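I'd like to ask some things about the structure below.
For this view, one protein chain was removed and the others were kept in their places.
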Amino acid sequence: MAQKVLLCVLFDILEVPSHLDDHFIEMRSLIKVYPPDTLALDRVDLTIKEGEIHSLIGENGAGKSTLMKVLYGMIPASSGEISFRGRRVRYASPREAVATGIGMVHQEFMLVPSYTIYENVILGAEPVGRLGALRNAEARRRVQSLIDRYGLNLNIDDRVCDTSVGAQQKVEILKLLYRDVDVLIMDEPTAVLTPQETGELFRRLRDLNAAGKTIIFISHKLDEVLELSDTITVMRRGRHVATWENRGLGKADLARAMVGRDVVFSVEKPPACCGDVVFEARDLSYVDAGGRRRLDGVSFTVRRGEIVGIAGVEGNGQFELVQLVTGLAPVQSGQVKICGRDVTRAPVIERRKLMCYVPQDRKASGSAQKMSLTDNSIMTHHRLNRRIESGWRALLNPAKCRRFAQNLVESFGVLAPNVDTPISSLSGGNQQKVVVGREFLFDADFVLLDQPTRGVDVGSVEFIQREIIRKRGSIEGATGDVGADATVTATATAAAGCLLISADLDELFNLADRILVMHRGRIVADLAPPDTTREEVGEYMLGAREPQPGPWGGAQAGEGACAR
Amino acid sequence: MSKNAITALAGIVVALLAGLAILWAQGYPALPSYAALFSYSLFSKFAIVSTLNKATPLVLTGLSAAVGFGSNCVNLGQPGQFLIGAMAVAAFGIACDLPTPVMIPLAIMVALAAGALWAGIAAGLRRRFNMDEFITTLMLNFIADYFTLYLISGPMWDRTTYSPMTKMTNPGSWLPMWDGLSAAFVVSCVAFVITWVIWDRSKLGYEWRVMGQNSAFARVGGCRNEANFTRAMLLSGALAGLAGGLMIMGGMQHRFVKGMGANYAWDGVMIAIVAANGMVPTGLYALFFAAIQTGAMGMELETAVPSEFALVLQAIIVLFVVASRESTRLLINRWAAKLRARAAAGGAQDIGKGEGGERRASGH
Partner (left out) sequence: MHLVIEMLRSSVLAATPVLLAGLGGTYTYYANVFNIAMEGMMLIGAFTAVAGSYLAGSWVVGTLAGMVGGVVAALVFAVFAVYLKTDEFVTGTAINMLALGGTTYALRQMFRVKGAFMSPMIRAIPRIRIPLIGALPGIGPVASGHPFLVYVTLALAIVIEWHMFRTRYGLRLRAAGEDPRAVDSVGVSSDRIRAQAILISGALCGLAGVYLSLGYVTLFAENMSNGRGWIALAVIILTRGRPLGLLTMSLVFGFFDGLGLSLQSTRIPPQFTQMVPYIATIVALYLYSREKKRVSAGQAGQAG
């Protein structure tokens, strides 16, 4: 690495042309329209040099992934041209891209969960003998030698579904190494990793780079980009904004280019004021159908007026915790109390009278995509809200339902042509606003938020985060720090207690008053953001630190956090 | 809504043209056949009455399938529920002899209950043992078929006849006819309105519809999916059972005859599919299919095309309407994308020139 930098400097001084190809990959005037009329790429030009680590940054929906998928032959460009090593190319499929040496690791892993690591690696490039029968011996040796050479530390006979997210990412990289690619495109590889795993990934990427591979790194995390790359390209709304060498750049420069204006890095948050306990989990344990212990004696409380964050690598019990709290799965042992009421055995609808819940995946469980905005916004209200029923209680009043949806659209700034359009026609951010709005229109004291801003554009993230803080309330209480969005009148202004589950540490540090860390079904730490660091949280997430002496959830812990 | 109607119409037209091509290829006089098809189903009072009578079971089995599929209950058991409903009414009508005003409402209840019961078996197996309802309902069809066949050729056989059938029911359970139009059609209209209100206006119907689109969403929202599943199955079964019961109460024969309802019940599944489980479209397609089936008889008389051609035509209509619904959107979107890209590229040249100019200027 150091040698390379030295060489670069040398070339700069002497103005000697580098032996490396400066026009390794060239994209010219690429346009991509997703049907029917989403302009994802708008005349993008980009040049990638051989042997560099080139970062692409931009908000969600800026077109980074689309651009790379076009390069990788996964989706066809609507127009424009690409050349690779001076030759014009137009890949009809990823297979052709890989054959010429370009490979991509997708943000969502493209692995077959029930297959072994070995089977996943060879899939699509299988060694075959007569009649298409697989011939494994030699290929297994080759895969193993690649693992050894790049220090990937994988067991090739493990099933992918039994391995960690970090390992799965390595499998994706291994797939490309097996196919002998020269260019690795990494699409937001750190989104799912802990800080420690990210460090490990960066070491592997630098090794690969030193071994001569060109790396294109897509991210929206500015620190990472500044740490890793030689060159940085910023995209915004499908356009190429700028390409800079990574010398003397700061976060603010990148952020301004990304968003097109100055950005505040955290949402303003008035201090919390804790009231009575609105949620209490006592000694919750859960064993899944496969016999794995998913939750192990989890206890904690949430008080009115505070946001309790839950951090943890996905699959460490957060999912089960949500299931037990919402009543989607039966409590096997332990107790759940909302607003002082024991709801351990209560059905979902009974709990929904006391809490509101923003589910993790708006497509899977937060909405019915083919149904209208109105139908999506009256869910649960149809049972609890008397104002949308007709004279006869078993029936709904269509006009009142539409008015209700109209009110939601206006209160939460949802961009939609009308309330009868299917919700699938809205953008991700607007869909999420509908979901959050629907839930926040309940007058409940306990709010459960499961990844409330995942996959949403920055504007909507900001809006939703501010709504969450408003829901929590502050010292000023009912008057609240409403600020710019004083138009929001429908939201209950009384303070509520929030439980926020998020894989995004930035979000937790922005919003939470306390952070509980989950690891292997237990709560291993109770931290307060001003006094902790992302690294500390990360170590607890990985189990690299001894759990704090518990138990948490007694009133002491709640009070302790509140005192801060 | 109107866009959907247009794609549906386009699909129907293409399907009818395909049917025309089939007739033509087989050497039948294609156009006169179609003329007969429609004149015998629509263009006389008798034709319309026949069509409406034919539509009665189709509306009900169509609603049955639509309620089931729309709530994500794959009830493929309409044939069985139909037969059990018919058999129950036949047995009731033979066993009881009461005045008409008592007998008819009771017979309707019996039909509803019998169909619901038969569907309820599958619903119970699903809830209690998690057995796929689409297989159990299919198997129950065969069981119902053989069971009723056993009854009409054994214990309930009318020994005065040569082929297996039951005795006639008592006249108290017969529905009146007005100028050939059976009151059964009126009953099916009432059932249609009630089902529409439940489906499109009630809280329960809302929960069913959401369950049909995304059951996880319904569950998270606090709907009791298990109970709703059973309720939807029961209503679905009851409607199919009513269709069977009305075949005994209306019409001319007033008895359970071997092979009755061989096709009606499957037609219901097809109707629900083309109607995309909507209630109003289900009613309309039921009338349309009834017209085709009625007209096919006329077609056989006039141009000797076997009346089974109606079955072929219906299946083709289903395929084309469904395909046009799903794929026109795909095609239109793709086409729109192409236009947009061209526009963007056109803009590129203009702006490119402008920027080029700037760059040159700044270079100086």
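Residue numbering begins at 1 within each chain, and the chains themselves are lettered A and B in the order written.
The criterion applied here is as follows: a residue touches a chain if its C-beta (ideal position, glycine included) is under 8 Å from a C-beta of that chain, and two chains touch if they have at least 3 such contacts.
If you're wondering where the values come from, they're calculated on a predicted model, not measured in any experiment.
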{"item": "Per the touch definition above, residue among A:Asp45, A:Asp288 or A:Asp443 touching the missing chain", "value": "A:Asp288"}
{"item": "Chain not shown: contacting residue from A:Val128, A:Ala210, A:Ala399 or A:Ala544", "value": "A:Val128"}
{"item": "Positions on chain A contacted by the hidden chain, ascending", "value": "73-74, 93-98, 104, 106, 108, 110-115, 119-120, 122-126, 128, 131-134, 175, 287-293, 332"}
{"item": "Positions on chain B where the hidden chain makes contact", "value": "26, 74, 125, 129-132, 134-136, 138-143, 146-147, 149-150, 153-154, 266, 269-270, 273, 306, 308-312, 314-316, 318-319, 322-323, 326-327, 330"}
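Assume only the chains that are shown with their structure count from here on.
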{"item": "Chain A and chain B: spacing of chain centres that average the CA atoms, whole Å", "value": "44"}
{"item": "Contacting residues of chain B [partner chain A, same complex]", "value": "197, 201-204, 206-207, 209-210, 213-214, 216-224, 330, 332-334, 336-338, 340-342, 344-345, 347-348, 351-352"}
{"item": "Residues of chain A defined as touching chain B within the complex", "value": "29, 31-37, 39, 42-43, 78-79, 326, 328, 347-349, 351-352, 357, 359, 364-371, 375, 378-380, 382-383, 389-390, 394-396, 398"}
